[in-house]
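Just one protein chain is left out here, and the rest sit where they should.
Up next, chain A:
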Amino acid sequence: MTLQLEFNVDRGDFALDAKLSLPSSGVTALFGRSGSGKTTLLRCIAGLERYPGHLSFQGDIWQSGPGAFVPTHKRPLGYVFQEASLFPHLRVAQNLEYGFKRIPRGQRRIQWDEVIQLLGLEPLLTRYPDEISGGQRQRVSLGRALLTSPRLLLMDEPLASLDAASKDEILPFLERLRDELALPILYVSHSLEEVIRLADHLVLLDDGKVVAQGNLQALLTARELPFVQTETSSTVLDARVVDPESEDGLTELDVGGQPLLITRHAVPAGLSVRVRIMARDVGLALAPPEGISFLNCLRVTLLDSQPGITPSQLLVRLKLGEQIMLSRISRRSANTMRLQPGQTLYALIKGAALS
């Protein structure tokens, strides 16, 4: 827990009251509706806005009381804005150099070639910002921020202003960033899809207040949070790759000691991966069934159940080892099966996707 913050913003029509301790590794998503205060919080962390509060990062105090305030340009952070905001009078290469050349040589932990290659920027270097696409611009702005070798990367809905195709173009880069650079990332988003693909840790904001924070899986499956009450309710399970090239075009994973087969992915054996499973794709059986088309059948324990999004449905939480998964079944089935908490069940999984 090395990003400690406390801010009290009162702008009359909007108030933000946040006190948080955030991990210094992995991706932390600040998630909430528009107007929930996530962007304001990010801007306060960057020092772009100044409100009463306290902020320290890895032991360095960035803001404290009325006096101590480290200006933005002296904070070792990178910031990716919603719009790429490239300098229009500079070519791509000069945009990338802008922050890079302001970092003393000895403090450059992220190298030029590394970023150019990671983000595929080579063909764009001599262009001007108005000559490249929106997705390319956002890649440049990401590279520009990385080249300052930040110790903390802040991203404010970097995909929100892009069309679906450009989003699909950038997301894999963000995933590589997360996996290849040991760089803590704070990611603001109102898209649960993005959060599920990228985040390890989640902070849920609503109306200027922190509603919940914690591990992604824990929040996605928490009884009291709204995530379990949507059409696309899902969980993410931590898994390990056992055999990437299993038979019949499948890849075999290990989830809490049990095998899980998914469509073949080019991932190395032994790699830790995350699998997303939608609640609507999980069925339940009292005993391991035979002669059915479902590939995966995991032994689980029933934790509890609650009303689903329609009167005919129930949302059931299941324990798989230490992990929690969700299943949406009909109330009728639950009654005929006489489901009880603590009961051992078999979860039949129709589809699972690497997240």
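The criterion applied here is as follows: a contact is a pair of C-beta atoms (placed from the backbone, for glycine too) under 8 Å apart; a residue touches a chain by one contact, two chains touch by 3 or more; residues count from 1.
One rule holds for everything that comes next: contacts and distances are computed from a predicted model.
Trainee: Determine which name in "Acetolactate synthase", "Xanthine dehydrogenase subunit D", "TonB-dependent receptor" or "Molybdenum transport system permease" the UniProt entry assigns to the undisplayed chain of the complex.
Mentor: For the chain missing from the view, the UniProt record says "Molybdenum transport system permease".
Trainee: Check each of A:Glu6, A:Glu83, A:Glu175 or A:Asp238 against the chain that is not shown and name the one that touches it.
Mentor: Answering carefully, the residue with contact to the hidden chain is A:Glu83.
Trainee: Of the residues listed, A:Asp13, A:Asp130, A:Glu224 or A:Glu247, which one is in contact with the missing chain?
Mentor: A:Asp130
Trainee: Can you tell me which of A:Gly99, A:Gly214 or A:Gly321 touches the chain that was removed from the display?
Mentor: Reading the full complex, the residue touching the unseen chain is A:Gly99.
Trainee: Among A:Thr72, A:Asn215 or A:Gln343, single out the residue that touches the unshown chain.
Mentor: Looking across A:Thr72, A:Asn215 or A:Gln343, the contact with the absent chain belongs to A:Thr72.
Trainee: Considering the whole complex, not just the chains shown, which residues of chain A touch the missing one?
Mentor: Touch set of chain A with respect to the missing chain: 46-48, 71-74, 77-79, 81, 83-89, 98-99, 102-103, 128-130, 137, 141, 144-145, 148.
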